[in-house]
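All protein chains but one are shown in place.
Our next item is chain A:
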Amino acid sequence: MPTSKAAAMNGLSKPAHVALNTAFIIIGLICVLPVVLVLAVSLSDEQSIYSHGYQFIPTKFSLAAYRYLFHDFSVVARAYGVTIMVTVVGTILNVILTSLYAYPISRQDFPFKKAFTMFILITMLFNGGLVSFYLVYVSVLHVNNTVWALILPLVTNPFWVIVGRTFFKENIPGEVLESAAIDGAGELRIFLQLVLPLSLPVLATMALFSIFSYWNDWFNSLLFITDRKWFSLQYVMMKALLDFQFIQENLKLSSNVKQQVKIPSESIRMAMAMVGMGPIILAYPFFQRYFVSGLTVGAVKG
């Protein structure tokens, strides 16, 4: 925040100030209001949704949706645990592996730099398709129905390897590495004690995106997990919504089936969205300061 004196000297004119602030308030509201609405609907009485539509202030307040969700508490709690565990373990592995790949190929004096870069680039641009993807995990690695099926597919991302490589190349001056080497540091020590501390912004960014991809992942559960104890949170939520929709749309089967699948109502859908959001909305503010410092590092250098 600029002080009033500074604002007077090179601040904005008052109309511009107002206009900008209004614009930001509107943008802010556009981001926040949907979440508030989802929360409000999740707390509304089902019948009042049908008669009045979505409302910011529920005509009739009800906790039925949350009660419904948590009466299967063990399932939701278990899925929460799986997702948190996968996110934590996966993100740690992700950052370690990605930086371990990115650092060597950022070094000019690494002999196979080109080959390894090409290797990762190819996997970024082309993929073998779903069947081969599935086969690798099921028939080669045999990880289906284990927690590794949720961790391994997302454990590195070629895009972030490339980003990391660029960061190391641009922001870690070769001279620093050289001086450390002259002082007698080995490669491992250089990496751990010099490169990594200097690279916190990029590591934080990798970590944040990895957290998001692990937290939001449902596809790997869908493909690899049939044992319900390893279902991730997002998959449990998604399947509760989709099972019924699927039967409605695809099967003109005996009414038996329709009766078997529980019908999630509007308020339950919204309650699921709230529960699914969980702690992840706190992740961004926490990592934000690294983005700021990441920018600063760039600016000082320039």
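Throughout what follows, contacts are C-beta pairs under 8 Å (C-beta built on N, C-alpha and C of every residue); 3 or more make two chains touch, one makes a residue touch a chain; residues count from 1.
Everything that follows uses one rule, which is that contacts and distances are computed from a predicted model.
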- request: Leaving aside the chains on screen, match the unshown one to its UniProt name from "Ferredoxin reductase", "Probable glycine dehydrogenase (decarboxylating) subunit 1", "ABC transporter substrate-binding protein" or "Holin-like protein".
  value: "ABC transporter substrate-binding protein"
Query: Looking at the whole complex, which of A:V143, A:L200 or A:M238 touches the chain that is not displayed?
result: A:M238
Contact residue for the chain not shown (choose from A:L29, A:L63 or A:L130): A:L130
- line: Among A:I84, A:L223 or A:I280, contact with the omitted chain is made only by A:L223
Chain A residues touching the omitted chain (full complex): 50, 72, 74-75, 130-131, 134-135, 138-139, 144, 222-223, 226, 228, 238-240, 242-243, 245-263
